[in-house]
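Left out: one protein chain. Kept in place: all the others.
Order as written gives the chain letters A, B and C; numbering starts at 1 within each chain.
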Amino acid sequence: MLEPGGALAELRVGVRHWCEAHVPPGWRHQQRGADHAELVEFLRWWGGELRCSGLFAPHWPREWGGGFSVEEQVVIAEELARGDVPRNALFHVAVFNVAPTLFHNATREQRDRFLPGIRDGEVWCQGYSEPDAGSDLASLQTRAVRDGDRYIVNGQKVWTSWAREADWCMLLVRTDPSEAKHQGISCLVVDMHSPGIAVRPIQQAWGPADFNEVFFDNVVIPVENRLGPEHGGWGVAQGTLAAERAISILEMTERLRHHGIEGAIREAVAWRLERGEVALDDPAVRELLAECWAEVHVVRNVLNQMIDDIILGVDVSGSSSVIKVLYSELLHRMMLRITDLRGVAGQIDAGVLACAGWETGFWMNDFIHSFGWLIGGGTNEIQRNVIGERMLGLPR
Amino acid sequence: MLEPGGALAELRVGVRHWCEAHVPPGWRHQQRGADHAELVEFLRWWGGELRCSGLFAPHWPREWGGGFSVEEQVVIAEELARGDVPRNALFHVAVFNVAPTLFHNATREQRDRFLPGIRDGEVWCQGYSEPDAGSDLASLQTRAVRDGDRYIVNGQKVWTSWAREADWCMLLVRTDPSEAKHQGISCLVVDMHSPGIAVRPIQQAWGPADFNEVFFDNVVIPVENRLGPEHGGWGVAQGTLAAERAISILEMTERLRHHGIEGAIREAVAWRLERGEVALDDPAVRELLAECWAEVHVVRNVLNQMIDDIILGVDVSGSSSVIKVLYSELLHRMMLRITDLRGVAGQIDAGVLACAGWETGFWMNDFIHSFGWLIGGGTNEIQRNVIGERMLGLPR
Amino acid sequence: MTLSSAEQHELRSTARALLGRASTSKRVREVVASEAGFDADLWKQMVELGWTSIHVPERLGGAGCGYADLAVVLHELGRAFTPSPFLATAVLATGALLAADHDEVAVPVLAELVAGGSLGTVAFASVGGSYEPAQRSVSWSPDGTAVQLNGAAGYVVDAAASDVLVVAARAVDGTTAVMLVDATSAGLRVERMQTIDLTQRLFNVSFDGVRVAAEQMLTEPGPRAEALLDRLLTLGVVATASDAAGIAEQALESTAQYARERIQFGRPIGSFQAVKHHCANMAVAVEASRATTKAAATDLDGEPAGWRTTAGITASYVGPACSEVCALAMRVHAGIGFTWEHDTHMWMKRAKLDEVLFGRPAWHRRRLADDMFPVLAAK
Partner (left out) sequence: MTLSSAEQHELRSTARALLGRASTSKRVREVVASEAGFDADLWKQMVELGWTSIHVPERLGGAGCGYADLAVVLHELGRAFTPSPFLATAVLATGALLAADHDEVAVPVLAELVAGGSLGTVAFASVGGSYEPAQRSVSWSPDGTAVQLNGAAGYVVDAAASDVLVVAARAVDGTTAVMLVDATSAGLRVERMQTIDLTQRLFNVSFDGVRVAAEQMLTEPGPRAEALLDRLLTLGVVATASDAAGIAEQALESTAQYARERIQFGRPIGSFQAVKHHCANMAVAVEASRATTKAAATDLDGEPAGWRTTAGITASYVGPACSEVCALAMRVHAGIGFTWEHDTHMWMKRAKLDEVLFGRPAWHRRRLADDMFPVLAAK
């Protein structure tokens, strides 16, 4: 069990040793082409491994089993990426999105009710987007009508990751349709085993089917499951904090470095161009790969700056959109360029590997997957509006 | 004197011979670094050469000394580009913008009054943009007040090419400020020697000072100098026709091919990269230059399609924005990439050559010059609006 | 005689109507899951409409039109992302036989292909997907009065469905030969290479001492055989470019429609300049791709001298431009475009395969440089 508060160098060695001992060799190979059930089973098992290590939720407060400082979280993220761990995808929403919301917007009772479950391996999903409320999330129409000490919920959510596996859902609903659109929203915790919930999987363009549509038909939710004030759910939903987001992208950036671009450089020793040249010996290929490698460091530099600011207590909320655009566009461009470099050989189906990041070495698939990052979490078009309006003071 | 109506192949040979006999060898070298007065003198001389050849205004009607078919105009444009003629920059507005407006929107008397002058070497300028009416041209404020059989004009124009040299100006003014902005505009022909006109040159970012601000202080213009109906000037100003625009861009595209990209390929035999490699031998450089060369052909293909459509009588007005965006963005990207290829050697001032196109071989300067094409004639942002709204039916 | 523009227009309308009925998204998804991988009924109709013989001379039973006309069909097949043996049979195999010097072997097979009696393809990429002569990985050697083939070719379109294969092979001394091989020949094995694009099927074809009669050669081994393969490569490039231009055109239309209809923030998203400009950029790329593939197909009906250049220009621009159109379609469709149910990914995947099937754009640029720079630098 790794503990916070020691020397950073020791923590680094500790995480490194833990990875060496626990990351199953060959997991990338074994999980390639796995179906949804196999994927879920593997992610459950892997989440369990992480829970035993102290690395499941290092950013949580000490009393909840975390307590690692931001510097320590950086070291952990670096070493997990370096150690090529599977992504903790099944529990990501619970650990990185729900828990921070609970820490900041829930009552003590709510925390005591929900956090132990997360710590013990309950799966959460997030019911935010709707078919007609995507980029314009605040126009959501799923309705919760107050009926004494409970809400009756009707409506539909979409793009809900892991809804089939989820025990709980953090749900945004409209409680007051008469208010301006950001005002009449509340945030509820829904037991996914409640009657009236139907889940339909959506297969993604790149293969996996971890997205879902979720239908709510007179679902009953006790009022005590509301997070934050009634009609005050919009602020609650902005829960994920800059620090967690920065660490999260940092881990992805380090994965992109170790297994993405450096993986490509290692593989390119064996790739041949049309005239039989070793790809890695070709000047144009060298320029391309070196440029990508340099740009991963650029993203990391921006993250370092954000983390320095977080440690100093500077507000970095403006940088969240910047890092999202920067990382996602680099990821996308890199996947495209390496796919193109592979030519027709890169068009052969190598089998989807859904429990890694965007660095599965199946570049064409990673390229399609990368659109998820251009689009999800607020399209880059919306992010650019945010940058223009909030950072640069441009009029709406 | 070249005449229309013969075989295309003979016309091609004729133009080629004419170029060989009349284009002064070494004009690029001699005119490099020329000041404004030298430039104007050279362009006046060159315009005279063209006037004697029948190549000054091949697209005009036969009765006015033109009469070349669209196919013949293509051959002429190709051969002029191939023959490396100086650009007929000083007379371009008169020949390509004013004359078509006169043919389509002027009375017989007005044509008889103004066209002979153009044919004899009078210079025209175009008073359209204003400091507060650039992209939003229709918001122009220069005011013409009707006073019997004359207008009294007050206001200011900007980005007016060759205003200092101009004998005449085709001017857009507001005659009815009470109307919606596109409605109250009239188009007047102004004698640039009239009292009350002041011209101040504006130097461009890339060097030359052929732009001007023009100030009108109670300038008197006879009513018979109005083109088209009173308050009906907006339609008149859209005078340049798709065919002339297509031929004009075709000539520039051919120049870009012969003297731009093919010039770069010829020069790159002598360029050395950092390790002493001949640039043209380097795989990355070869890919880059071949890509540019291919793309010039792509622009040409689109032009050929437009010209086929024009000959068939198909409306190509939608394609004007497409070709403008395509050509200007290619030009810009090509100039940038070759500038970058030249490294620090490309940052040395080689002397501005203002009477060529964007293919002076002084890449860094051509790069800066190329912004003029991204911006002028309606910024590419405005062009993309037009494409979205008019071609694709997207809402405003 | 190529078709007049009115006739081309009619061909296009016919094709669009047929494929609009018979190659819907739903149908394509069924067909790609089937064993055959294409719709035999639809193929029959295509043959009956004469699409397979548009470019075949009248003396050989064709319509005697040109590649410019054939490209109209290819464009429409791209629009509907139709799985069909058209590329392999009508463009590649038929193209090889039309370019053959030895009529006695070519003509009977050609008649079969044109009539829909059999399917064909061409195996001329190396196992690594290269079209460079030196990389060819099928070898031929004399074996009595016949020749023997050994080795393998990669990325062969629709090989499993083909009755005949045109095979490019290389002798020990480097001499290239192109010959017609029966798909049932002993020692010939066909193995699926599963691609991301579900609508086109590629195969590895291996030759283990396959015996082919010497008279099955389509032309004399050596430079004429190389010229024939060069021509085939250009055909492949122009065909996939036409297909990609069709995909891109359809992606543009669908995306513009979505942008007109999809409401966010109380307005159609197409009224937002970011979306509008994505669509405008798509329109520019589509116009340029259409004009370029049309010019390229027209070149194929002209002098052979310029074909390599045509291939280079087309491959350098069209594939990347059409893929970028599909990428913009994905951005504009956002969430919905990221689902398997929507067609956006089908467009994208087919366009990406089209882009590289007959050589990477980067490789074509290098070829273009090799061919043209000595000429241009000397001007």
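The criterion applied here is as follows: contacts are C-beta pairs under 8 Å (C-beta built on N, C-alpha and C of every residue); 3 or more make two chains touch, one makes a residue touch a chain.
Worth saying up front: this structure is predicted, and the values here are computed from it rather than measured.
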Problem set entry | Contact residue for the chain not shown (choose from B:His258, B:Arg300, B:Lys324 or B:Arg384) | B:Arg384
Seminar exercise, completed: In the whole complex, of A:Arg108, A:His193 or A:Arg396, the residue touching the missing chain would be A:Arg396
For this session: For the chain that's not shown, point to the residue among B:Pro4, B:Gly48 or B:Gly134 touching it.
Result: B:Gly134
Exercise. Which residues does chain B use to touch the chain missing from this display?
Worked result: 129, 132, 134-136, 139, 158-159, 202-207, 209, 211, 272-276, 284, 336, 339-341, 343-349, 364-365, 368, 371-372, 374-376, 379-381, 384
For this session: Could you please point out the chain C residues that touch the chain left off the display?
Result: 272-274, 277
Exercise. Which positions on chain A touch the chain that was left off?
Worked result: 262, 265-266, 268-269, 280, 283, 286-287, 289-291, 293-295, 297-299, 301-302, 304-305, 312, 319, 322, 325-326, 381, 383-385, 387-389, 391-396
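Just so we're on the same page, only the chains that are shown with their structure count from here on.
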Seminar exercise, completed: chain B and chain C have mean C-alpha positions lying a whole-number Å distance apart equal to 41
For this session: Enumerate the residues of chain B that touch no fewer than two other chains.
Result: 283, 287
Seminar exercise, completed: chain C residues touching 2+ other chains are 275, 361-362
